[in-house]
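Single-structure report; data block below.
Yeah, one chain of the complex is gone here, protein chain that is, but the others are all in their spots.
Showing chain A:
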Amino acid sequence: MDDLTEMLKGTLEGCVLHIIGSEETYGYAITRRLNELGFADVVEGTVYTILLRLERNGFVQVTKRPSGVGPPRKFYALNDAGREELATFWAKWEYITARINKLREGGE
């Protein structure tokens, strides 16, 4: 599906939080994971800006490790604030999907 980007924008941060939440990982791997999920439009630059925002907001713990090739990689893991933010994201997601499904089914 093309042109998902606009719709995805608000939720992509939550997706990245979730991916980091399941295991400590780095930008390239996160991008690949999202691509595998079917979000083909997501490029590493997009993920990178999200990671910067997460870092700035204090949701992640960053560790630099040598990568074998080239400069060291930055690995990201969730801290307590990040886990809280992730829980909030899923709560919001539940809320929105429930409302929208209701709308579609013609409920009140």
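Here are some notes:
Here is the rule we use: a contact is a pair of C-beta atoms (placed from the backbone, for glycine too) under 8 Å apart; a residue touches a chain by one contact, two chains touch by 3 or more; residues count from 1.
Quick note on the criterion: contacts and distances are computed from a predicted model.
One chain of the complex is hidden; its UniProt record names it "DNA-binding ferritin-like protein (Dps family)", one of "2-oxoisovalerate dehydrogenase", "Urea ABC transporter, permease protein UrtC", "DNA-binding ferritin-like protein (Dps family)" or "Acetyltransferase". One chain of the complex is left out; on chain A, the residues touching it are 27-28, 41, 43-46, 48-49, 52-53, 56, 67, 69-71, 73.
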